[in-house]
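I have placed the structure first, in the form of structure tokens, so that the comments after it can refer back to it.
The complex appears here without one of its protein chains, the remainder shown in place.
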Amino acid sequence: MTLVLTDLPDAAQRAVAATRERVAALHAELPRNQLVVWTAGNVSERVPDLPEDIPGLFVIKPSGVSYDGLTPETMVVCTLDGAKIVDGTPDALSPSSDTAAHAYVYEHMDHVGGVVHTHSTYATAWAARGEEIPCVLTMMADEFGGPIPVGPFAVIGDDSIGRGIVETLRGSRSPAVLMQNHGPFTLGKDARAAVKAAVMCEEVARTVHVSRQLGDPLPIEQSLVDSLFDRYQNVYGQR
Amino acid sequence: MTLVLTDLPDAAQRAVAATRERVAALHAELPRNQLVVWTAGNVSERVPDLPEDIPGLFVIKPSGVSYDGLTPETMVVCTLDGAKIVDGTPDALSPSSDTAAHAYVYEHMDHVGGVVHTHSTYATAWAARGEEIPCVLTMMADEFGGPIPVGPFAVIGDDSIGRGIVETLRGSRSPAVLMQNHGPFTLGKDARAAVKAAVMCEEVARTVHVSRQLGDPLPIEQSLVDSLFDRYQNVYGQR
Amino acid sequence: MTLVLTDLPDAAQRAVAATRERVAALHAELPRNQLVVWTAGNVSERVPDLPEDIPGLFVIKPSGVSYDGLTPETMVVCTLDGAKIVDGTPDALSPSSDTAAHAYVYEHMDHVGGVVHTHSTYATAWAARGEEIPCVLTMMADEFGGPIPVGPFAVIGDDSIGRGIVETLRGSRSPAVLMQNHGPFTLGKDARAAVKAAVMCEEVARTVHVSRQLGDPLPIEQSLVDSLFDRYQNVYGQR
Partner (left out) sequence: MTLVLTDLPDAAQRAVAATRERVAALHAELPRNQLVVWTAGNVSERVPDLPEDIPGLFVIKPSGVSYDGLTPETMVVCTLDGAKIVDGTPDALSPSSDTAAHAYVYEHMDHVGGVVHTHSTYATAWAARGEEIPCVLTMMADEFGGPIPVGPFAVIGDDSIGRGIVETLRGSRSPAVLMQNHGPFTLGKDARAAVKAAVMCEEVARTVHVSRQLGDPLPIEQSLVDSLFDRYQNVYGQR
């Protein structure tokens, strides 16, 4: 069964349109922060505030399209099983080949409103060794509350990537996971928060890598990691 | 014997003009993706759909010209033996000093429609050690289907670079070869695909390098490499 | 007790406005010189030439605001105890979460007119190992007059970061300190000088790191460091 976008109530159509705007605009942060090359990498966001009788929806990048060509209209609307909504336009694009992984996360983690996937260089380099990033920076304690964990090797095409993400991050403070030999996935309350986590994940992956090249970074005591994390989550930024 | 461009049938002249446009525009991707400095690096494309009685042609960058000064008009049209077409304009430029290598590839690999050469930093660093890049990333399995191989040391000026490329890549899944002490050459069905391969080649060269700096990346089983490659070549992107 | 900005004499209000302009504009140098990602990093400047009966003031970045959104109006005015001035506008923003550290420096180092904090990659990598940067470059002797020292591990939220900066840099020629596991703070006679020190700190952190990766950089004799430092501080630039 496929939903038709123009059959939805007006408020839901407006929510979908606003999400498409946000997701299209946030994709620009990926090349701007040097997290992606060519067409790799994708951002998705759960459509917020839908009426209860409408199935959950999210918006994601079309597959294999260049970052220069991304507009709100080209963003693809999907149901949480990853099936694309047939929205009436005959030239609607296919969603990202990572759509099944995004969908699985939305279906199994209710508090997640945004997901980002990249192959950013330093995070992927840790992932290729299957090695978690140790928490040796105060900015890492702030944002991740501990090490950034490694998820299992998983092939694309079924729900094994999604399952690997959820099993690794459920119960973790970290909004990022390094999928082995593959690259980082990051989560957030919305797409903007997940993009921020992707940017910070690469930055700490790079800084800890560089530090380790010439010796061993000094560990930070767990109680200090805890208090940095608590303060950052509750005090930082504007109320 | 030299061909004169304005003697060709109209359809052929239009195909040449369109190829010049594409090749000039694609050169901008080289500095944009940080694959080249100064005037190094070049893109060429076989002119498609020429009438059968016209010898094969390709379009390539002029030699030693800055990326800012590249326009469709400055692109040089060559026959497959690398001889420049005298196109009537008295100020026609000399083609890239790598023209013989591009020509050799077009003459000996019918399915190749585009060739790119750069000295991109990380790929060239592997080439200087004469070491192939192992396939330890899913994105590398996707695009290259295995390791990126090393070609022989070859001097410029005869067909030894072209022969080295063809002998290394014939029968390989990889669209990229690292010519020893020199740098990468990449192939594609058209110039855009070859540029994409050049971008991906540098990105995986860099990521695997970084990963190896702090230990050994985990290998990916051959059967998984195969299935990633098959899926990417057949499912990824828009139909 | 809180000061109200519009109660200050006209000359003081003009000095505050000019400082806000400078501090807002200088923040653009942080991403431009690749010292920060996302909203991390902050610049402050002491308001110069205030009447004697007005308490010391400085201007700093608001907390957690993106670099694209920084205007003179969004800059926050603080007294030297770090308390924000209630300036009459109901939507005045909260100051940077590093404000207490900046305030402590201004209160305890009279000659300091500008402070910058970043998590720039290479400087932070040295900080994570708790290792000072040795003075092995003439440009480092010029600007820093010796090694860049490491300050103590200190948690955010009280004055321990400020104290660590002051105790490390009092009596040092270096305008930069690497706070352990955290990142660099730099000082200057005004905000522009502190930003320059932040840029140079990252550049020498990176260059010495790269040099050390393949061996030991050659030391520079102390007497030569001294004469380079003296000349640069007194002769370089326009009179």
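Order of writing sets the labels: A, B and C. Residues in every chain begin at 1.
We take it that contacts are C-beta pairs under 8 Å (C-beta built on N, C-alpha and C of every residue); 3 or more make two chains touch, one makes a residue touch a chain.
Every value quoted in this text rests on a predicted model; they were computed, and no experiment measured them.
Interchain touches from the omitted chain, evaluated on the whole complex, reach B, C.
Of the listed residues B:L5, B:L50, B:L93 or B:L218, the one in contact with the hidden chain in the full complex is B:L93. Listed residues C:V36, C:L70, C:V136 or C:A176: the one in touch with the omitted chain is C:V136.
In the full complex, chain B contacts the hidden chain through residues 37-40, 62-65, 93-94, 97, 119, 121-122, 124-126, 128-131, 153, 155-157, 180-183, 209, 212-213. The set of chain C residues touching the chain not shown comprises 33, 136-139, 196, 199-200, 203, 206-208, 210-211, 213-218, 220, 224, 227-228, 231, 235-239.
Throughout what follows, only the chains that are shown with their structure count from here on.
Taken together, chain B and chain C share the touching chains A. The innermost chain, defined by the distance from its C-alpha mean to the mean of all protein C-alpha atoms, is A. Mean C-alpha position of chain B lies 47 Å from that of chain C. Rounded to whole angstrom, the centroid-to-centroid distance between chain A and chain C, based on C-alpha atoms, equals 33 Å.
The set of chain B residues that touch two or more partner chains is empty.
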